[in-house]
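Of the protein chains in this complex, all but one are displayed in their positions.
As written, the chain order gives the labels A, B and C, with residue 1 at the start of each chain.
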Amino acid sequence: MFQGLAFNPFTLPPEAEALRADVRKFLADSLDPTSLPNSDFNAGDSSEFSKALGKRGWIGMTWPKQYGGQDKSFLERYVVTEELLAAGAPVGCHWIADRQTGPLLLKFGTEEQRKEFLPKIASGNCYFSIGMSEPNTGSDLASIKSMAKKVEGGWLLNGSKIWTSYAHTNHFMVALVRTELASENRHAGMSQVIVDLQDKNVTVSGIKNLSGEEDFNQVFFDDVFIPDDRVVGQPGNGWEQVISELGYERSGPERFLSAFRVLVEYSKELAEGASDDQYSILGRLTAHLITLRRMSISVAGMLESGETPITEAALIKDVGNAYERLVPEVVRLSQTRNPSARFLDTLSQCILHAPSFTLRGGTREILKGVIARGLGLR
Amino acid sequence: MFQGLAFNPFTLPPEAEALRADVRKFLADSLDPTSLPNSDFNAGDSSEFSKALGKRGWIGMTWPKQYGGQDKSFLERYVVTEELLAAGAPVGCHWIADRQTGPLLLKFGTEEQRKEFLPKIASGNCYFSIGMSEPNTGSDLASIKSMAKKVEGGWLLNGSKIWTSYAHTNHFMVALVRTELASENRHAGMSQVIVDLQDKNVTVSGIKNLSGEEDFNQVFFDDVFIPDDRVVGQPGNGWEQVISELGYERSGPERFLSAFRVLVEYSKELAEGASDDQYSILGRLTAHLITLRRMSISVAGMLESGETPITEAALIKDVGNAYERLVPEVVRLSQTRNPSARFLDTLSQCILHAPSFTLRGGTREILKGVIARGLGLR
Amino acid sequence: MNYLSEHQVLIQDTLNRILEDLCQKQTVDAAENGEFPSALWEALSETGLTLTGLPEEHGGSGGDLSDALIVMKGAGKFSAPIPIAENFLGRVLCCEFGLSAPKGIATFCDNFFSITPDGQLRGSSSQTAFGRWSETVVLIAEHGDETYLCACPFEVFELNEKNNMAGEPRDMLSVETKLTSDQFVQADGVARRARLLGAALRVAQMSGALESILEMSVSYSMERSQFGKPISKFQAIQQQLATMAGEVAASIRAAQSIEISKDLMIELDVAIAKARVGEAVGVCTDIAHQVHGAMGYTLEHTLNHRTRRLWAWRDEYGSEKEWQIEIGRFFSGNASGNLWDQITLLA
Partner (left out) sequence: MNYLSEHQVLIQDTLNRILEDLCQKQTVDAAENGEFPSALWEALSETGLTLTGLPEEHGGSGGDLSDALIVMKGAGKFSAPIPIAENFLGRVLCCEFGLSAPKGIATFCDNFFSITPDGQLRGSSSQTAFGRWSETVVLIAEHGDETYLCACPFEVFELNEKNNMAGEPRDMLSVETKLTSDQFVQADGVARRARLLGAALRVAQMSGALESILEMSVSYSMERSQFGKPISKFQAIQQQLATMAGEVAASIRAAQSIEISKDLMIELDVAIAKARVGEAVGVCTDIAHQVHGAMGYTLEHTLNHRTRRLWAWRDEYGSEKEWQIEIGRFFSGNASGNLWDQITLLA
């Protein structure tokens, strides 16, 4: 059998399951049940919520205690993450800092950077954006043009980044930039730098998405000074770090829960009795979801034991992505006689957000390419 | 707008519609209503039926009268073709001779060849196979290896052809063979020759398909003598002729009717009343079919007026093919409480034949490539 | 080969010229922000295109439904943010059921109101298309088993502004008023007729929008480079665009069938078209957005005007599923005939 297709059964340990009740209680207390939750991780933000979560120790929970973490397992984090998403909690503020920046700094950052940022992230008070894509790069990151020139005590950054979620509300951005001109080796000469988004030479320009929310931006750098101590890791090592950072974007529940609230509202529509056809739709979509969750928990188990399930992660993303796009399309054709406004709103919001489900973590073509490599085809 | 997407409405002329009643009467008289008809054109053969059809003048009906034809229009032929397929008539014997060999000989054959073969084809007494693919060529026809060497008065043919439908019952094969060794120009040095399948140096070896029928074969040539007058057109001109022959494989009703008998039996299942879901399935599949038929009639109209709708033909094949594969998959999930044996048998047969729907006239990838070219992408 | 008459080609050309001029991205964006595109509407009015397909004796520009559908397809192709379809629908119903021509811009309201025989009208509608920009609201009201068509001045309604997912006005209108006798008429079968014509208009608009997103996707794929070549050169992108082209071609052809439909067949032709086009929307918008990447997910690219309308329109005047059910009932109920015979009766 091929490498990467083995999602061996794995059960979340009791300490992880024990956490679940706590998270639910917290969510029941802090979420407004009349608001329209959205399980798409990118579609809601509340610094108040992030701070409350930080107070509970549920941001950066796998990090060492010395940096504000809780020394918890990936499996405990898994439970917290899926509970937040399933409830449609507004996780937008701290999401990237928790899932990407923190791990990046832990692995490549200086001790000073860790001490400076990690505790603030973990307490829910410091939010990061990612600056990777530029206009015209798309998935081809090696073609970026933003350039930081060495100056006394630091670097002078010029250029622009695009699709940076929440750059208008976040505090910092980790940007991948050129610190040397492009050479034959397309991947050489890039570095990751921490940009203060409040810097007066940084301009953040909102970009509205299909549902009219300005959740992502284009960010312009006009002679932005980056002190030497804000370079993450070694200058020139940016590509290696990014490759590894992409690895953090694993195969968590955010890969298949984006449309979950539609399923929740749909199941409520059927509560008073429904046709076999309607039951079969709910059953079909639930069977997919449960299977994806099981695959995802298998991967969490592999991660916890130090494995690097690259193909498995791509498989979950690919199957999960197809599933997330399937949900609203199947459900909309099964509307009940008197659908609730809440159901219809949830459905519309999901349809409007659906095109973004494929964007993050690589397009469909790129993901399938990763899987094809795992199958030995390339 | 792009070339090739314009399927302008076209209505079959009265003389074509007038023919319809005749064909239906003929079919009602000649088909056994208790047998299981199959609208897949490759799945039934009866020389008795083909002869009766020839007697009515419905084979080679667009050819000149001097060669046994009827000088009818493509639109009249369209009506006859669709009626035969929809009824699931056993057209396998004369199908290729009627649709491909006849037009080939009319265009490239010698006067002697036309006089020798066309009247016999039109009367339903002479059946042809096509010899194109060889083991390992697939869609890459330029890589064929069968070779005819010049000898006194003709050619000596060695090699093999595969996927030749009905070679075990047909009289002749038009084979694409090398008459010169392969050179830099991969398409040079090929010729089309007429092989007598009764020749003692020809061996026909049946290949069973998924439903166990031996409807195609591998044919071996072991020093088969081909007289000079059995070369179609100029020696060395084979590739050009084949390219043009592929053009004959247009976008007729055989591109979307292969699964039609499933729809017929399904509609009968619903005659006594059904659920909305079941009606919607019938309605969905019928809406697709009617739209495909309209597109196909548009193309027939273009052909009749001398246009060459290459992209349109590929589009119909691609959409039609997806449709033919959709039909059994959708219908099987909607089985009624007490499905008739006839319905279940029709469905099983369709599922077993479905993989072949994509094989003829180019694989999915090749077809989509033709469309992409029409869109200007390559 | 063009199946359109000379006159229809003229309609198409005039319309396209106006739309290219006056219905660029900023017009559509502005309309979504509440600004009625008066320059566009006036240009269309001056050339008579807002009244195409309505008889001259009823104040129209003449022509028939097929002429109107040509206008709708063009409007859909440009996401024209105007009540072009609703104005036609309100007017054609008044004409067919014997009310005089509505004053100013008309719209049609798809909900049911109640009315007394002496004209006391009450009720509310949840989503009246372009209600806020209309002068006359054409609506259907019931009294027991009787159905009435009413043409009411906009002023009598209480307005609560709402938008659909495409940002088009879909307003809540409430009313309690007394109509004058020339403002309503008993109209048997008007609900079914309105649904049928509404579906036909949406089909034409959707076929235009689908044609447009295919063109946009092909262009974008050729402009956008990745890994050193246009993404149009990747086989995976080519295959997806080819799939989309098939769905778009089928949709356009299905929509055209309404234009040439015979009276007896029009219910079936509309049903088939709404079902077929509605089904194509999901496949095509998915591929279009996939090809456009992040850019297509923003309001900065005009793709969103098309796709959001397609998502809204496919559910208006009957989703594909609802029409599929009607088609299925038609072809299975007629058990005496056989399926193929009935299919071949359709041109």
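Throughout what follows, a contact is a pair of C-beta atoms (placed from the backbone, for glycine too) under 8 Å apart; a residue touches a chain by one contact, two chains touch by 3 or more.
What you see is a predicted model, and the numbers here were worked out from it, not measured in a lab.
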item	value
Touch with the omitted chain, as defined above, among A:I59, A:M295, A:I310 or A:V331	A:M295
Omitted-chain contact residue, chosen from A:F7, A:W58, A:W95 or A:F216	A:F7
Option touching the unshown chain, where B:F41, B:W163, B:F221 or B:Y279 are the choices	B:W163
Candidate in contact with the missing chain, chosen from B:E15, B:D228 or B:E365	B:E365
In chain A, positions touching the absent partner	1-2, 5-12, 20, 82, 86-87, 260, 263-264, 267-268, 270-271, 274, 276, 278-284, 286-295, 298, 301-302, 305, 307, 312, 315, 318-319, 322, 365, 367-369, 371-372, 374-378
Residues from chain B at the interface with the omitted partner, ascending	133, 136-140, 162-163, 207-212, 216, 325, 329, 332-335, 348, 351-352, 354-356, 358-359, 363-365, 368
Hidden partner interface residues of chain C, rising order	234-236, 239
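Criterion: only the chains that are shown with their structure count from here on.
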item	value
Whole-Å separation of chain centres (CA-atom averages), chain A against chain B	52
Distance from chain C to chain A - Cα centre to Cα centre, in angstrom	38
Touching two or more other chains - residue numbers and ranges from chain B	276
Residue list for chain C, restricted to those that touch at least two other chains	237, 320-321
